[in-house]
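Before any comments, here is the structure.
The complex appears here without one of its protein chains, the remainder shown in place.
Here the chain labels run A and B in written order, and each chain numbers its own residues starting at 1.
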Amino acid sequence: MAAADQPILDVRDLRTYFFREEGTVKAVDGASFEVFAGRTVGIVGESGCGKTVTAKSILRIVERPGRVVGGQIYLRRAAHNGQASTVDLATLDPDGAEIRRIRGGDIALVFQEPMSSISPVHTIGNQMVETVQLHTGLGASAAREQAIEMLRLVGIPKPERRIDEYAFQLSGGLRQRAMIALALGGHPRILIADEPTTALDVTTQAQILDLLRHLQAQEQMAIVLITHNLGVVAEMCDEVVVMYLGRVVERGPVDAIFHAPKHPYTRMLLRSIPSIHAQVRTKLPTIAGSIPHPFNRPRGCPFHPRCPDFMPGVCDQNEPELRAVSESQAVSCFLYGAP
Amino acid sequence: MMEAATSPDYLLEVRGLRKYFLIHKGFLRKLVGQVRAVDDVSFSIERGQTLALVGESGCGKTTTARCIIRAHAPTAGQILFRTDADTVVDVAQLPKRQLRPLRRQMQMIFQDPYSSLNPRKTLLDIVGEPLLVNGLKNRQERVARVADLLRLVGLQPEYMRRFPHAFSGGQRQRVGIARALALHPSLIVADEPVSALDVSVQAQILNLLQDLQAQFKLTYLFVAHDLSVVKHVSDRVAVMYVGQIVESAPTEALYTAPKHPYTESLLSAVPKPDPRLRAQRIVLEGEVADPAHPPSGCHFHPRCPYVLPVCRTEPPALEAIAPGHFVRCHRARELTLRGVGS
Partner (left out) sequence: MRWRFRRHKLAIVGSIVVIFFYTVVLFADFLAYAPPTESEAQRSLLAPQGIHWVDHGRIDPYVYGFTGRRDPLTLKRVYTLDPTKKISLRIFAHGFPYRLFGLIPTDRHLIGVVGARTEDTLFVLGTDEQGRDLWSRLMYATRTSLIIGLAGVTIALFLGVLLGGISGFYGGGVDTAIQRVIEILRSIPTIPLWLGLAAALPNDWTIGQVYFAITLIISLIGWTELARVVRGRFLSLREEEFVMAAELAGSSQVRIILSHMVPSFLSHIIAATTLALPAMIVSETSLSFLGLGLRPPAVSWGVLLQQAQNVQALAISPWLLIPAIPVITVILAFNFTGDGLRDAADPYGH
């Protein structure tokens, strides 16, 4: 059972920079986390924190002028002889055959905007059959059967009819379901969902989250859920990675993150979000200032200009590193150890 | 001037508002149908209070808001507005020319802090435009007034010569608020003012809106889809579904003791930021109905867990089941529904 204790995806010190005319944007600057089979990791953060670039880096689909410049992305794959092998995705050629087999095969991606990620000129069926054939080698009619089965699995009513429709003929919720079905076509072991419910209404969001949980239990998939919505994280995730301006500021089990947050940013963020359990018309504690533009990332700890626990001479001079504060929780803050 | 019915406590009273959009098709744009975006909506807002219009996309909340500021011409209904001169005017019937003096008393805050500011104008021009077109021609005075307004919303006046692209989403939203306040309005229609903002910035804007309300005795019509946000700002909440208000009540009552099954499921569907509260959620079947072809009877009946045969045929009326608590449901009195506590 040694395999179960080992992460199927192990991201270590990932760095992805964008080399623009105006300067280098360190979109992801040292992100580390592990993903285990059948569990959900949430990557949370606000705009510019690098959560989406992290996902794209794992799949090596970072668009120019961005590039993975450092770190390792270890993916454990089950080989045919039962022996597990490990590949470092960070070293693969982003246009090579191997990463293309991994995309959609081992790791699948679900985007925020399903409309733009499903081809408008092909029926949903065409695209699904293609994916299924690519990753399973089935014949056309068998692949179509499986595609219909997939659509049924994600809760699309009358799948044998819907399979011949185009994406624009479906409502937002059904489109996101179709997108998920498309992603599941290659039976991935890891599903990366980038803001899968942000464009949806609350009642539809609840349906999609339920669906993801259900599918995870059934397929024993690992899910990497990327979101800015802490409510979604609390409902879905086992582990949480909090990011701010390209850095992981805190990492730990979901209960610890929500009930014993260590990093001032995590603490402030949790306190400042509007809650449905709040007293009517109460004011919220706020985080001062706004997120700096990635071009002018502050020196030292990127959160120091907004931090209530800012220690002059320490936080603005040194860059904190992610350190374990308990067996499962790690924080990147000088409150838990001087530089 | 007319309709003496409204009490002086109320700044705005909407009665039987309807807005139908006609659907044209084909080479000669033949009329083929209509979307009842707003279908018999009535509510009122007391001076100095906040009413939240809540619902999912396509429920008609934004159209309602735009009818009130007359960005859309209503198909039918009354929009009674008490002016600064303490007369009541029906905004729905006013011709465009008479609308202009009224416009300064009702202003809007927009959802998208990007498209709501003209990218080719400086903050001075943006915030100063309402002042300029309403007679403040002296540039010096206008600069001074814009500086005051920027300070009021927490921006440094030195920024006024800069263009919007130099600012973050939260700062732009502050600019939009300053522009809305420039003419001392009494009513502010805020259309999803924080939903495009980062979480850590939302709270700042919500607090700012509350401070300004207290300072200037502003009345807000707050349009939103996020029930958590709404709870922090509103005195009353009206929940809309497919063009109609299905429930309206004081905030506390609506959250703790909802009376409409749709309200219950909305409250239940909101993800709670606490992993220890992973309770059983009510997950509705199906999707929001198409307002071009709404279901018969109660519009909510195809998704309602408590549906009865009567719901399929008889459209329910909006009825008061407690003082100030209105529900559009045949079973409002008998059902005990789950709310969320504080």
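Definition applied: contacts are C-beta pairs under 8 Å (C-beta built on N, C-alpha and C of every residue); 3 or more make two chains touch, one makes a residue touch a chain.
Bear in mind that the values here come from a model prediction, so they are computed numbers and not experimental data.
Although one chain is omitted from the display, it touches the following shown chains in the full assembly: B. Listed residues B:V32, B:A71 or B:A292: the one in touch with the omitted chain is B:A71. Across the entire complex, the residue among B:L12, B:M108 or B:V153 in touch with the chain not shown is B:M108. Checked against the full complex, the one of B:R36, B:R82, B:R179 or B:R328 touching the unshown chain is B:R179. For chain B, the list of residues touching the undisplayed chain reads 27-29, 69, 71, 100, 103-104, 106-108, 110-112, 115-120, 126, 129-130, 133-134, 176, 179, 182-183.
The working rule: only the chains that are shown with their structure count from here on.
Note: centroid distance chain A to chain B, computed from Cα atoms, is 33 Å.
Taken in their complex, chain B has these residues touching chain A: 56-57, 168-171, 198-204, 206-207, 210, 225-229, 231-235, 251-252, 255, 265-278, 281, 283-284, 287-288, 340-342.
Of all residues in chain A, only 46-47, 171-174, 201-207, 209-210, 228-235, 237, 254-255, 258-259, 268-270, 272-287, 290-291, 293 touch chain B in the complex they form.
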